[in-house]
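The excerpt is restricted to a subset of chains, each kept in its original location.
Should a chain be cited, it is by its letter among A, B and C, assigned in written order, with residues numbered from 1 in that chain.
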Amino acid sequence: MTTVSDILAFLQTLAPDYMKEDWDRTGLNCGHRDAPVKKILLALDPFDHVCQEAKAFGADLLITHHALIWDAGFVTDESITGKRTLFLIENGIAHINAHTNLDCAPGGVNDILADTLSLTHVEVIEPKGTDPEGKPYGLLRRGYVKPTSLDEFLNQVKAKLGAPMLRFVRGGKPVHKVAVGGGACASEMQQAINAGCDTFVTSDAKYNQFWDAKDMGLNLIDAGHFYTENPAISQLASTIAQAFPNVTVKISRSHRDCMEFA
Amino acid sequence: MTTVSDILAFLQTLAPDYMKEDWDRTGLNCGHRDAPVKKILLALDPFDHVCQEAKAFGADLLITHHALIWDAGFVTDESITGKRTLFLIENGIAHINAHTNLDCAPGGVNDILADTLSLTHVEVIEPKGTDPEGKPYGLLRRGYVKPTSLDEFLNQVKAKLGAPMLRFVRGGKPVHKVAVGGGACASEMQQAINAGCDTFVTSDAKYNQFWDAKDMGLNLIDAGHFYTENPAISQLASTIAQAFPNVTVKISRSHRDCMEFA
Amino acid sequence: MTTVSDILAFLQTLAPDYMKEDWDRTGLNCGHRDAPVKKILLALDPFDHVCQEAKAFGADLLITHHALIWDAGFVTDESITGKRTLFLIENGIAHINAHTNLDCAPGGVNDILADTLSLTHVEVIEPKGTDPEGKPYGLLRRGYVKPTSLDEFLNQVKAKLGAPMLRFVRGGKPVHKVAVGGGACASEMQQAINAGCDTFVTSDAKYNQFWDAKDMGLNLIDAGHFYTENPAISQLASTIAQAFPNVTVKISRSHRDCMEFA
């Protein structure tokens, strides 16, 4: 019988705790370590509709990228995150997250993002260390595309990530050397520039970060938090499904970006 | 229909948040604010057997003095407090605690302790403020007993609190002016001495605090955390029962001190 | 002869320092207090092109909402903000900013935003204090529009603010009670909900904040940092021009949002 503990141990081989950022937390968010696991739902986030889908699916485990509870010690419906935690526990669903450990891991979120964008010669930018096999790990990746115009590259990004709309700023250069950082990585823009990149694909960029990028001559593309990180979820689902053939692994169908443009 | 919110609001009138110590936390620990409340279990602590009694009783609300979760953000059975929280939520039981706000409140834990010990002319030692009616609030209480020997007073304390065993040190004086602080208040010993007391009844005193008391000539009596604070629970139960006649209020029967002596 | 000091003193009457957030800084960023001021450029931010426009205009003072240097103590071109500071000083342009003091002030950024959106019965949400005339000040504002559909309101927002594109999430309610907070105020979403609002107009909202809003039933509209705060600049320019008739006051023509959509 597969248990929550087995899944936790397996995730440690994919994205060990020591790869995470210091401020981050990861692991079992709620539930029992020894609970049997027959059905797993995977999604980028444990938002309300994902929790409800987990229940409808009959999942006994939800695995997401982002954590459930950030600073609380109370589990009440007085906060939106407390409410979601209550729902999962009340419905017998354990919850695990793998966040910046999965971002930084070899083969993790950012390698998958680089791969999805068909970058070549992909390397870790400013590695934080190496794993036991000597593979470097760290947050950002740098790779190459055949030199192309920014407008053409924007079309490729939309198509490859399935993003309905991009926000971007023109740095004034064609696209060739590309840095990627799924999620909110715009504050690491200087790393991308130091690594010689002309273009940086990330998300949740702020107003002044667009201007800073422009003033430094960097094409900054905000492709959306969901679209830059979600590709990792399918991959993670396959890997888990292969490792645990007796467990039914499902990728959330309801999970999507709720942000619209007008 | 009485709800969790109604109980929370009523507790604010008995032991408002502003009376609590800065480091402390109080209020709704888990559950839904709008949940209907038909059955309440009251106990000093949310230990495992109390949580189980709450379930057996069919309680939809557990009210205790001590909080459930102290420093965690995870609700898992990897910690003993996480495990208890899981149990309560999984069984649909909300949990409220009132801790140092209830210790300090007029008519709260320490007034009831003074009363249980039949002290007279009871006053707050070093009040922290006054409530809207002008009544002082604060941690310790000072009161009087007719001058008596320490051995005789120890017998009275055991009888009145129902404590099976006391730990104490002889300060060398008969008992007349008595300070009380339910729970672990021995670190406030100097306050009791400054207030002119010859005797201090509290609990969870440490080895060196017994010697410090002896060296300062203070009779220090450790009557047990449970026995010094539990009297407040009955009183709280009555007050709540009176205010909410449609709710069934029960005092935990299983809750007791598990500590034995050999 | 008007000097930088005169302008600083005048700004204190519009947006006193005590109204700012604790973490914020405001006032003279670079330059000489006694420098004569004949030409002032106003813009939301001191980005590169604004600094260059100030030079081309012959400005001796630049006034912006956001500050120039955030955490540095070095003024070198090793950072983008150091480089901008160098440019201003090298070209004899003093720089003043008025940030959260102007956001919170009566008649400041958020009152102007509410006004631009034609809200009625505008009030400060959770005021932080009152000014000497008894007027409340604080970050957010709440006001009313005639009940309307979200789609219709989105059209109005775009038109009134001149925003090319909005990002938003549907909370599931028509628009009537609207909270506004120019700039990155989405983290104050709970205040808007507590104030009974169905809709919140702000900017720089993050991926998860859209979902949190949706899950709490709030229409969240990100109209852009530039478009929500820039209206305050024209107003500030008029007020200063009126108060200092001998000074030429210009609103930046080059300053705009550089973010594009694809």
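Quick note on the criterion: a residue touches a chain if its C-beta (ideal position, glycine included) is under 8 Å from a C-beta of that chain, and two chains touch if they have at least 3 such contacts.
These numbers were taken from a predicted model, which means no experiment stands behind them.
J.: Copy number of the whole complex, given 3 identical chains are placed, is what?
T.: 6
Heads up, the rule we're going with is that only the chains that are shown with their structure count from here on.
J.: Using the touch definition from the top, list the chains contacting both chain B and chain C.
T.: A chain counts here if it touches both chain B and chain C, which gives A.
J.: Taking each chain's centre as the mean position of its Cα atoms, how many Å separate chain B from chain C?
T.: Those two chain centres are 51 Å apart.
J.: Could you tell me the distance, in whole angstrom, between the mean C-alpha positions of chain A and chain B?
T.: Spacing between the chain centres: roughly 46 Å.
J.: So which stretches of chain C touch two or more other chains?
T.: none
J.: What residues on chain C touch chain A, complex-wise?
T.: Those residues of chain C that touch chain A are 45, 47-49, 66, 80, 151, 154-155, 158, 165-170, 184, 203-204, 206-208, 210-212, 214-216, 224-226, 257-262.
J.: In their complex, what parts of chain B are in touch with chain A?
T.: Interface residues on the chain B side: 25, 27-34, 69-78, 85-86, 89-90, 92.
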